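The complex appears here without one of its protein chains, the remainder shown in place.
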Amino acid sequence: MQRVRLEAVRKSYGPTTVLEEISLDIEPGEFLVLLGPSGCGKSTLLNIVAGLEDASGGRLLFGDRDVTRLPPDERDIAMVFQSYALYPTMTVRKNIGFGLKMRGEPAALVEERVREVAALLQIGHLLDRRPSQLSGGQQQRVAIGRALVRRPSVFLLDEPLSNLDAKLRADMRVELKRLHAESRRTTLYVTHDQVEAMTLATRIVVLEKGRIQQCDRPEVVYARPANRFVASFVGAPTMNFVEGRLEAAGDHAALRAGDGLIPLPGLAPAPGLKVGEPIVLGFRPEHVATASAGETGTVPGRVLMSEPTGPDLYVLFGLAGQTITARLPPGTDLPPQAAVPLRLDGAAASLFRPADGQRLN
Amino acid sequence: MNAMRRGALYLMLTVAALAVLFPLLVMLSTSLKPLDEVTNGSLFALPQDPTLDAWRKAWGSACISGQCSGLSVWFANSFAIVIPALFGSLALGAITGYALSLRSSRWSDLLFAALLIGLFIPPQVTLYPMIVLVREMGLFGSLPGLVFVHLVWGLAFVTLLFRNFFLSVPRDLLKSARVDGAGFLATFWYVLLPLSLPVAAVALVLQFTYIWNDFLLGLTFAGPGRQPVTVALNTLAGSQFGAQEHNVNMAATVIAALPTILVYFLSGRLFVRGIAAGAVKG
Partner (left out) sequence: MTETCPPRRRWRLPQGAAPAIALVPAALITLVCFYLFIGWTFAISLTDSRLLPNWEFIGLEQYRRLFASSRWWTALENLGLYAVLFIGGCTLLGYLLAILIDRGVRAEGVYRTIFMLPLSMSFVVTGIIWQWMLNPGLGIQQAVRGLGFEEFAFNWLVRADRAIFTVALAGIWQQVGLCMALFLAGLRGIDPNIWKAARVDGIPTWRVYLDIVTPMLKATFFTSTILLFSLAVKSFDLVVALTGGGPGFSSDLPARFVMEHILTRQELGLGAAGAFVMLCTIAAVVAPYLYLQNRRGAA
C-alpha cells in the first residue's frame, strides 16, 4: 500500500510536448485506470512512473519518498507489459524469479516465492515450460506472476489485456479484480478499452493530448462527463450530441434544434444558463424511450434502422434533423420509416458549451 | 510440353552444378594420382591407381620455405590463429553490437555508421600504419599480433550482425529487464545473449571461414614459421622453381580447404544467412 503523488509532471521530446503538467494523487490501495486513445500520453505517463523514462519536469513521490530520479528497480514497482515481455530463453520459473535473483535474494527464497505466486495464478504446472510453449492467456498469467512475486508497493500495467481474445480478456479482467481485492496494492492501469476501465477502476483518469480531461469514479465519468471528449470516448454506442439553443417549454427546459423542439423533462436548472443560449445537448442511448402517441413532453422521431444485438435493440432515429441512437428493449416493433414519439430523460442529460466542449450542468 | 520444360530446367541446373563441381573433382582426382599419371595422363582421367602418397607427402614431408615437414605445421598455425581470433572477435562484436543497439546517444549511431563504412576500406589502405602499430605494441610477427589484427578487421562485420539482431529484440523486453533490476551487463548476459545464439552461430561460421581463408594478413603480420596454411599453400604451389609435384599441390589444396568446407556442410543454412551480410568483407 503506497500513496503515489504526481506533481506537475511534464514530458516533451524536443519541441513536441507529450504530457503537460500532470498532477495526480493516487490513494493507497487504489486501482487507478489511465484511459485514453492511442497517442494521448498514457503509456508515457506510466513509463515515467515506472522510471523507464525521465520526466522533463515535475516531481514524483511514493509516500514521502521522492523517486523522480530513481532507476526502476529502486522504486519498488512491478510492471506488466502489453506484449508480456517474457524472457524467451528462460523457463516460467526463471522468468518469475528473475527480478528476485537480480535483487540478490537467496535461491531457496526465490523458489518458495515463485511457487506461492504460481499457485495463486494456477500456473504451477507450467513452471518448467518456456514462454513459446504457452498460450496467450498463460503467458499473460506468467507476466502477472512476474510482477506479483516482487510484492511491489505499486503495480503498473500497460494495456495488459489487449493481446487476448474477447473471452480470455473477460476472464482475466475478473482475475485482475480478484487479485487487487486480495492484495489491495496501489495499481496504475493503462488501457484504451473503456469497458476495462469501467469494470476495474476505483477511479478513471481520462487523458487526451497530454492533459487530464477528467479524473473521477467510473460511474461519475460515465454519467457526468466533464467535457465532450470524455462524453464521446466513454460509452458504447457513443453518446448522442444535438446542437441547439436552450428554451423553456412549460415547466421544463427544452432544446430548440433547427425547426424541432426537444423537451427535456427533469433537467435540473443549472446556474448561469439562460434561455436562448447556444448549447450542445448530450444524452446516452439508454436515456431515450419510446412514448405513446399524444403524450406530452415528447419529440417525434423517424426510424432509420434497427440493430438487434441480443440483449438490446439499437435503433437509429432521425430527430430534429439529426441522427441519434436509442437503446430499447428487444422485441420493440419498429418498422423502418415509422414515426415514433420519443421521450428523453432530462435528468440524465449533459449540456456542453459549444465553444470548448466543457460541461455546463 | 511441361515435362520437356522441366527436363530442360533440370538439365541446365545439373550442367551448372557439374561446372561448379568440376574443378573440385579435378583437384580431388589429381591429389589421388601418382606423379607419373599426372604428368603423362589426362587431366580428365580418373586415377587408375589411387594412392594417398601425395596426401601423406603434402601433410607430412613437403618442403615449404625450407622446412620439410609438410603442411601439418602450418595447419596447426591456422588453428592457433583462428581460435583466439574467433572468440575474441565474437565477444567484442557482441558487446559492441549490444551497446550500439541501445542507441543511448547520437554518438552510437555515428559510431555505427563509421564502422559500417569501415567494412568497405581496402586493407591495403590501412596496412602499413597497422604494421607500425603492431610493431609499437611489440607484437609484430607474433601470434597475439595477428590475432589483434583479425580482431580489428572482423569488428565491423560481427558488430553489424549483432547490432541488427539486437535492434530486432522488442524494447519491452529490455524495459522489463530494467524493472527487474538487471543492469547493462546482466541484461546482456541473462536476457540477450541466450537469445542471440542463432546469430552468434552465423557469426561463428562466417568468421571462422574468413579468418581461416585469410591470406593477406597472415602474409604480412605472422612471423616466419607462424604463417597460416593459406600462405604456406601459396608458397608450396606457387613456387616457380624445380619440378612441380602437382599431385602433392592438389592434396595440399584439399587439406587447406577442408576445414572451411566441413564447416560449410555442417552449418547448413547458417552460412547462407550470414553470407549476404558479410559479403562486403573480402
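We just call them A and B in the order they show up, numbering each chain from 1.
The rule we apply is simple: a contact is a pair of C-beta atoms (placed from the backbone, for glycine too) under 8 Å apart; a residue touches a chain by one contact, two chains touch by 3 or more.
The structure displayed is predicted, hence computed values, not measured ones.
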item: Options B:L92, B:V169 or B:A201, residue touching the unrepresented chain; value: B:L92
item: Contact partner of the left-out chain, one of B:P144, B:P170, B:G183 or B:P198; value: B:G183
item: Of B:L13, B:L46 or B:I83, the one touching the omitted chain in the full complex; value: B:L13
item: For chain B, the residues touching the chain missing from this view; value: 9-10, 12-13, 16-17, 20-21, 23-24, 26-27, 30, 38-39, 42-45, 92, 95-96, 98-100, 102, 104-105, 108, 111, 113-118, 120-130, 132-133, 151-152, 155, 159, 181, 183-185, 209, 212-216, 220, 230, 233-234, 237-238, 246, 249-250, 253, 256-257, 260-261, 263-265, 271-272, 275-276, 279-280, 282
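In the analysis below, only the chains that are shown with their structure count from here on.
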item: Distance from chain B to chain A - Cα centre to Cα centre, in angstrom; value: 58
item: Chain B - residues contacting chain A, complex; value: 170, 172-173, 175-182, 186, 190-191, 194-195
item: Footprint of chain B on chain A - complex, ascending; value: 47, 50-52, 71-73, 77-79, 81-85, 87-90, 98-99, 102-103, 146
